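Contents: one structure, followed by commentary.
With one protein chain withheld, the remaining protein chains of the complex are depicted in position.
Showing chain A:
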Amino acid sequence: MFDGRVLLKQVILLFWPLISTWVQGAEKIDSCQLQVLEMLSSLGSAGGKSAKPSFVSYVTPEEIKSEKEPSRKEKHPDLLPGEVVFCSASTVLKYTQDDLSQRGVFGVLLCTNFRVSFVSDEEPTEEMVRTLFKNKLYGENDIPLSCVDNIYGDKRKLITGGLVKNKYPSKMIIHCKDLRVFQFSLSFSKEEDAKKIFQGIVHHCLEPKSLRCLFAFSYCENTSPNRKCVGGLFTKLLRKKQTVMFDSVEDWTQDMKRTKGNCRVVSENSNFELSPKLPQYFIVPKNVSDEDLTKYQGKGLPMWCWSHHSGCALFKTASIPLVQEDNVCCRMLTAVAHNHLYSVKTEDLSDTLPTVQDILLSYNKFKQFFLIDNTTEFWMSDMKWFSSLDNCGWLDIIRQCLQKAVEVVESLEKENTNVLIMEEGGSDLCCVVSSLVQLMLDPYYRTLLGFQSLVQKEWVAGGHAFLDRSNHLHLKDKVESQSPVFLLFLECVWQLQQQHGPAFQFSETYLTVLSDSVHVPVFTTFLFNNDGHRDSLLRAESPHTQRSPLNCPTVWDWSVQFDCKAQDLFTNPLYTEKPKQDTSVRKSYRPRHLRQLSLPSSAFKTPPKKGFFKDEADNLKKILGVKRLSRWMLSPSSDSPQTSSSVREFYEAWQTKPLDYHGLLLPCLDGPSIRVWMQRYLRWIHDVQILGGGPVAMLSKVSEILGEVQELQRQLDRHGCTLTSNHKGARPRAKTAAAVIAARSSVRLSSSFPFVTSRNWAFKPAIPTSLLQSLMVTGMPGNLADREDDGGPESLV
């Protein structure tokens, strides 16, 4: 697997005398040496094949049987409403990841209609019970069925559904979509049980199934919709207002009014008469006629996303089949152009952004860096980390999406032209780009409710095919359509948040949890391909009359997963609400964007934009004949250096202005600025936990002081003291208490907070073995490395 392995072997042989004395002489073999020993033995026997550590158990199977078998009753996890156990096996060994000795705990492995679950034979210690950040649906040893990514058998052989007959592996490795890795040994269980559980897990996790088999349906039938959590700070915050679901005319009308848009709300599809693929309600430019609505089942219809305060707006559309293109395209473009000043730019995202397949391929490579089941391999790969990261291209895809969004922002903000983005289907990269544009331009979407509403508007109502993209059902014909597009969006949001922390009301933890929730098959949010699909299924599955469809929770009902304390970690202690303006001034207050870029055009020496936006000039010129258009549609050559330099100038001009977290926000796209989402990807890897460190160390101090300030405020309020107006702006509103509690309790925070609490870990640093380090020597240039520090050239060896 590794080219380096052969090399490594040579290095080891070279140093063998040294190592052997070193190891023999050592009184206490520490972890680094163990690692070496292990590698040596594997290299010696397997002759360069992948290292397979020999299993060391501290209890023999006989002991287990005699001691535990008779007295034990079947253990279950606390089953959820509607949850049914399919099969189980006892005496399964779960390896503990944070230990090279390959030790583990014994317990029962179960497969239910919701999850794969491991219940340890050991009584849970009190500490484990009090885990701060506990998901109510599944615990740390549970894997929701749709969260299972891959299953590997002996010798890391990938298990695919069809291959399992009567065999079962002695060791089973499960890689999860939330990047956890589980390793189970089945060799201590009864053969019958082991076979059953293995086949059960493989069947329920990998084989095709129907949507009705997803847990959501049996769960919802057995729960009442009334799950309220009282008193939580976070829920209070949510209760004041609700996430806008965009499932009614009012929601759409309100959002358009909020942005002062001037388009037409379409309710003709409320029963999906126009097309089941179109949203139930949507907005189109004023000039779109009734006839246009019905004509092409929505293809080519410009759907309104957001209006800029200048009057121009962002639209998205599914590209039109070529045959019909001419006629419809022109009419639609005209309609968009008429929205504001007869200007329009179109951008076919399929031309300039990676395809959904590219995204999947890249992510599949990327995620492998974090699915660690072998510490030795992890450290081996550490030296090549940056180039591996570069080669998988994931960060570059993130950068491209952000850059495209900035381009669109520039058109809206600087040039005040309408923008129409399109792609086939119109519900993948269109969603990514349009949501990012709105996050950058509109501070409302950077609040918690705003963000949730944005996801509802652009993704859920917008018809992103969540079901096909996640392929929860493992349908063979949908393998091609699988792609982590929504995750890509969250990644981009994380980048923005990382660069401009105080601008967002929600925290990094919120984004991480949201990305995990996609794989919990309980929420209607992520189970369907579009409004029509959702509607028809929920109606069909309803046990009652046709009037009331099945009542399933959306992901935004966070109390389904987390208690109030845990939900408090979703807010960002750095966020401050925008200072309220005096009512007297409010009348004249129109632009929400304090940071406009209406610089005199002489300030930039922007060369006239050369149409990186797809050239529609010919058609448009005929129809509109407006001068304004020809300016940026001069040459159809789409050269990206031009684009990026223009984007850079736009960024630089923005950067020179004072930063307003409630105004326009642009991401820096330079190499060092696009980073890996550490919390999401590194949280489960023990060797890279920074104990007592990481950004959380700072944030918890902020939360702590915030708590104190809030307490003082309450006391002052009790005294009836009105704070002077200039303090009101700075008055903190974000409510975060859990972090404070964590900081004050004995839990030592680590960089993977809140997902892992570090209490149980031995305080021993991870040391990359020095043998691995010497691999690097070969990579050194020339003979510099051989030279003496101060010897001068004559002492070259």
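To be clear about the criterion, a residue touches a chain if its C-beta (ideal position, glycine included) is under 8 Å from a C-beta of that chain, and two chains touch if they have at least 3 such contacts; residues count from 1.
Basically, contacts and distances are computed from a predicted model.
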Undisplayed chain, where the name is taken from the UniProt record, one of "Transcription initiation factor TFIID subunit 5", "Small ribosomal subunit protein mS29", "Hemoglobin subunit beta" or "Myotubularin": "Myotubularin"
From A:243, A:483, A:567 or A:689, residue that would touch the chain that is not displayed: A:689
Absent-chain interface as seen on chain A, which is shown: 15, 18, 21-22, 25-28, 379, 382-387, 389-391, 395, 500-502, 573-574, 576, 648, 651-652, 655-656, 668, 670-673, 676, 678, 682, 687-695, 697-699, 701-702, 705-706, 708-709, 711-713, 715-716, 719, 721, 727, 730, 732, 751, 763-768, 770, 773-774, 776-777, 779-781, 784-793, 795, 797
